[in-house]
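With one protein chain withheld, the remaining protein chains of the complex are depicted in position.
And now, chain A:
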Amino acid sequence: MTSMPSLILSTAARVLLPLLVLFSIFLLLRGHDLPGGGFIGGLVGASGYTLYLFAFDSSAARAALRMDPRTMVGLGLVIATLSGVIGTFVRGEPFFTSQWWEVYVPIFGEMKLSSPLIFDLGVYMVVLGSVMTIVLTLAEAEE
């Protein structure tokens, strides 16, 4: 894919990848009551890695991802499934009942953590993993 490497693109991609990943995590955390969430967060994250793939090549993108995308899909599904049974094991409530915890974080103050957030984290990983599986497979087939 890098028959004619573009200096501008590769320099920009190096800066943009961490920014896009940060932005995708911001979207993931924001998602319960405001626009955002695991799905859209995962897509933004995947766009960052895809940009990186365009600027360099598929092995560089794989290295930047650090985890095999298919394993990521599986782990995400496991996390999403487990988030539904937390309430059952802790409080004996029906499956997929939302659990909320108040956590005190220095500087930020009171924060709310919840099992829907864990579910969203699973969705984030599934979306990022499956988009990257598709993109990497296509790129490697072309190479």
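We take it that contacts are C-beta pairs under 8 Å (C-beta built on N, C-alpha and C of every residue); 3 or more make two chains touch, one makes a residue touch a chain; residues count from 1.
Simple rule for what comes next: contacts and distances are computed from a predicted model.
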Out of "Molybdenum transport system permease", "Na+/H+ antiporter subunit D", "Amidohydrolase-related domain-containing protein" or "Spore germination protein", flag the one the UniProt entry gives for the chain missing from this complex. "Na+/H+ antiporter subunit D"
From the listed residues A:Thr11, A:Ser59, A:Thr81 or A:Thr137, report the one that touches the chain absent from this view. A:Thr81
Considering the whole complex rather than only what is displayed, give the residues of chain A touching the chain that is not shown. 68, 70-71, 73-78, 80-82, 84-85, 88, 92-98
